[in-house]
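Below is a structure I'd like to ask you about.
One protein chain is absent from this view; the other protein chains keep their places.
Chain IDs A, B and C follow the sequence of writing; residue 1 opens each chain.
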Amino acid sequence: MAVMNIIQAVNSALMNEMERDERVVVLGEDVGKFGGVFRATQGLQARFGEARVFDTPLAEAGIIGTAIGMALYGLKPVPEIQFADFIFPAFDQIVNELAKYRYRSGGQFGAPVVIRTPYGGGIKGGHYHSQSPEALFIHTPGIKVVVPSNPYDAKGLLISCIRGDDPVLFMEPKRVYRAARGEVPETAFTVPLGEAKVTRAGKDVTLLGWGSMWWECDKAAKAAEERGWDVELLDLRSLMPLDVDSIERSVKKTGRVVVVHEAPRTCGFGAELSALVAERWIEYLEAPIVRVTGYDTPFPYTLENEYLPDPNKILAAIEKVMTF
Amino acid sequence: MAVMNIIQAVNSALMNEMERDERVVVLGEDVGKFGGVFRATQGLQARFGEARVFDTPLAEAGIIGTAIGMALYGLKPVPEIQFADFIFPAFDQIVNELAKYRYRSGGQFGAPVVIRTPYGGGIKGGHYHSQSPEALFIHTPGIKVVVPSNPYDAKGLLISCIRGDDPVLFMEPKRVYRAARGEVPETAFTVPLGEAKVTRAGKDVTLLGWGSMWWECDKAAKAAEERGWDVELLDLRSLMPLDVDSIERSVKKTGRVVVVHEAPRTCGFGAELSALVAERWIEYLEAPIVRVTGYDTPFPYTLENEYLPDPNKILAAIEKVMTF
Amino acid sequence: MAIEPFQILDEEGRARPDLAPDLPGEDHRRLFEVLLCTRRLDERMLLLQRQGRIGFYLGCTGEEAVAVASAYALRPSDWIFPCYREHGAVLWRGMPLGLFVAQCYGSRDDITKGRQMPIHYAWREANVASVSSPVATQIPHATGMAMAARLRGSEDVALVFFGEGSSSGGEFHVGVNFAGVFKAPVVFVCRNNGWAISTPASRQSAAESYAVRAVAYGIQGELVDGNDILAMVVKVREAAARGRRGEGPTLIEARTYRMGAHSSSDDPKAYRDPQEPERMKARDPLVRYRKYLAARGLWTEAWEAEIEERFAREVSEAIARTEKAGPPPLESLFEDVYAEPTPELVRQRQELAAQLGARRKAAAA
Partner (left out) sequence: MAIEPFQILDEEGRARPDLAPDLPGEDHRRLFEVLLCTRRLDERMLLLQRQGRIGFYLGCTGEEAVAVASAYALRPSDWIFPCYREHGAVLWRGMPLGLFVAQCYGSRDDITKGRQMPIHYAWREANVASVSSPVATQIPHATGMAMAARLRGSEDVALVFFGEGSSSGGEFHVGVNFAGVFKAPVVFVCRNNGWAISTPASRQSAAESYAVRAVAYGIQGELVDGNDILAMVVKVREAAARGRRGEGPTLIEARTYRMGAHSSSDDPKAYRDPQEPERMKARDPLVRYRKYLAARGLWTEAWEAEIEERFAREVSEAIARTEKAGPPPLESLFEDVYAEPTPELVRQRQELAAQLGARRKAAAA
């Protein structure tokens, strides 16, 4: 096994799958010769040629729109959207076309397009290189939403997505693109969608996080330990489909829940998680659920550290549910 | 006072405000001579001329994009998006531009564009003439979201929006466009944003609804009365900003909450409402909150009655919270 | 770029001998038959709509030649990406009337499972993509499919229809531009019928034509009389051949005219001079082609009557069958969101089934 960061793990997944299945193609802005602005597609064009790995004109609606056409014809396109903030010109193609194509054709056609995109803050990216728009897509039936937090999951989940038959938004936590490192097999393997991972068992509080926020949660969980609070941390990994069973097990054990995400609070995915837990297992709850999230403002530049959830804010939330 | 339906009330609001303020302009597909496919802008062009009321080319991104430019220059554009389902080509303009313009310019510029759009199901519109995308915009800091259920509120709220300084998505419940009738002053008046209306006082259950679903809620509340359950029904009207105080008062009184919306359940606005209530006032809750919503599928055609919340489903939810 | 649309048949049905394609008599007769049936289908379905037996309809009267000629000029393996006014293209490809009618009813025998409004068909077997209401979205799909065909070494070509109004949207630009850059074998057919609901074509563009936009993409452009079925056959054939030769896409502006309302929900009296469709009758593609065929001895009144009669009977049978079929099963509401339903969808399906079950029981009691 090699030690990889998330970029390398993504690259390795693409290498493996392009090797394995000639229907897999990679397209997007600057993904070809340059290998992507984060270099996740580096070396793919040299290995698989310009027909299967290519730069497109600068138009996200065109990237996704043509990827849909390719998928209808039987290819497995893996387009890259350079930053999640730039996915919105393709929003109509994703929400009205990609996500609904199978349903509206009565199952005749499928369009298994796997959209990779780096998301999230903490890199001094301001409004437009920081957003976390997962909730918009989770609210869109027909597309899956997957967010790895580490290299192993990044590779295993991406391969599952590419081998699957559904459209997926695969969101990569760019803040920890290079910082998150770990052992990853060089050969292909899969991590199934729809399974959360309990990365830390605990009996007092259930902490729900994903992507780059998982790292903040993990720090907070360690700090909580010093305070004598035993945190169970779930890395949700696949937000749609969601692993409701794992959440249920943990909530029934701890009776206390803290949810963490970067996106603005109102109508973020945290709202769904909070609602779901309280609706189904309210009688197990020892304290109100607390959400630690971005605020209801656009993503700032200078004050991004104040804006973002961090171990201190998460710890404060843990304290709140522990001392209710 | 005249009896008006919602279309007439919207028309009356536009007439009043265009008369009062020459900066108000109306643009969109087929809004000019034709007066809109639902006729909400009928007569405006004849009265105010082609310069202030005009048809655009068929491009929602252009409608919203140019409206932003007009607003920056000091106009008060009230664009129409023919159906809420067709707002997505303008999603980038709304989410990345309109909603963020004031913030990102440090408050130097404002872009008070009031986007009117008919939304919702129940008219046999299938996938693309039925959607209720409010949650996507509520999750977008910088834009307000308003949904009247009746002619009086439609007029008063729309005038408030036009006189305000913020971008607004004004969603009109097309299912009851003509069916909802009531007395409405012909002269201008305002209904403030951010205030819910308790349309029925009750002590047992708080029912939260808006737009066309308010009507289903009202029927369910009446049916509940026969079963001996005293329902308090809130017409939220303004979803962002939300009248948290009115919800709080009601929840603390009843201790039971049912939330109703047409949009798919997962990550719909019901999730935020459910989360908010349980997070803040869990100790008042006598039963888990229940959401009655559309399912997590695209909007169907033939089976739309099965898909949509209706008084029966709402009543079943009321029964559930009453018998918990 | 020609300023006058390319034309072969004049209004009297006389063909330019130097330009007329040499089609077999059988093809001519089949083309006429599909033109005619498309027209009759419109009339019948509109009637059903007015009777409240289907919820909505959108016709193509006066524009049939664009769709029928395009489909004819392709190979069956080529893909068609319809807008929503190309019933003639699916009839040419042999869509059983039962499928068409069942889709309009959204009944249990609808292969799209009652998911969309009438005329939003999808027919994978015949390489016909799914109709979507949001306009212009299908344009980049066609480009992508054509790019994929090249990549796979296939000779398949994509043909995509869209209205002149739809060409104002961003997806027109990105779809055609990608095709230009990647030399994708796509035939872009801009069906300029003069109107986008109530908005005249003059409000969509200040350019002299839609065909001229080809220059902006470095591709071939053609302005064609879309009510001249022979002109359309020639130009679509050329375009498809160009694509197959690896010479890239073609943008065809087919000038036609929307004789009727935009759809069953629309009333053009509010915005269009009723004289305008009257004047346009002289250009009716069916009438012109009939004259042409008659002059060549390929048409008789009896033959036409026979087609009409058979077709009317088949439509009636299809309607009768579908009206008996009933709605799709409840479970179908939750199918096809994903390849496999998620656990939550299963849960929601069970929840609804239980609720409806309880309701039925209560009603029975």
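By definition in this document, contacts are C-beta pairs under 8 Å (C-beta built on N, C-alpha and C of every residue); 3 or more make two chains touch, one makes a residue touch a chain.
Note that this is a predicted model, so its numbers are computed, not measured.
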Where the missing chain makes contact, among the chains that are shown: A, B, C
Touching residue (missing chain; options C:Gln204, C:Asn227, C:Thr250 or C:Ser332): C:Gln204
Per the touch definition above, residue among A:Val37, A:Ala223 or A:Ile282 touching the missing chain: A:Val37
Absent chain, residues of chain B that touch it: 25, 51-52, 56-57, 59, 61-62, 64-75, 77, 89, 92-93, 96-97, 100-110, 141-142, 144, 164-166, 194, 240-242, 244-245
Touch residues of chain A, complete complex, unshown partner: 29-30, 32-35, 37, 55-62, 85-86, 88-89, 124-129, 265-266, 295-298, 300-303, 306-307, 312-313, 316
Hidden partner chain, residues of chain C it touches: 168-174, 177, 180-181, 183, 203-208, 212-213, 215-219, 248
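Assume only the chains that are shown with their structure count from here on.
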Chain separated most widely from chain C, comparing mean CA positions: A
Mean-CA-position distance for chain C and chain A (Å): 39
Where chain B and chain C are represented by their mean Cα positions, the distance between them in whole Å: 35
Residues of chain B engaged with two or more neighbouring chains: 85, 88-89, 127-128, 266, 295-298
Two or more partner chains touched - positions in chain C: 110, 115-116, 120, 132, 134, 170-171, 337, 342, 344
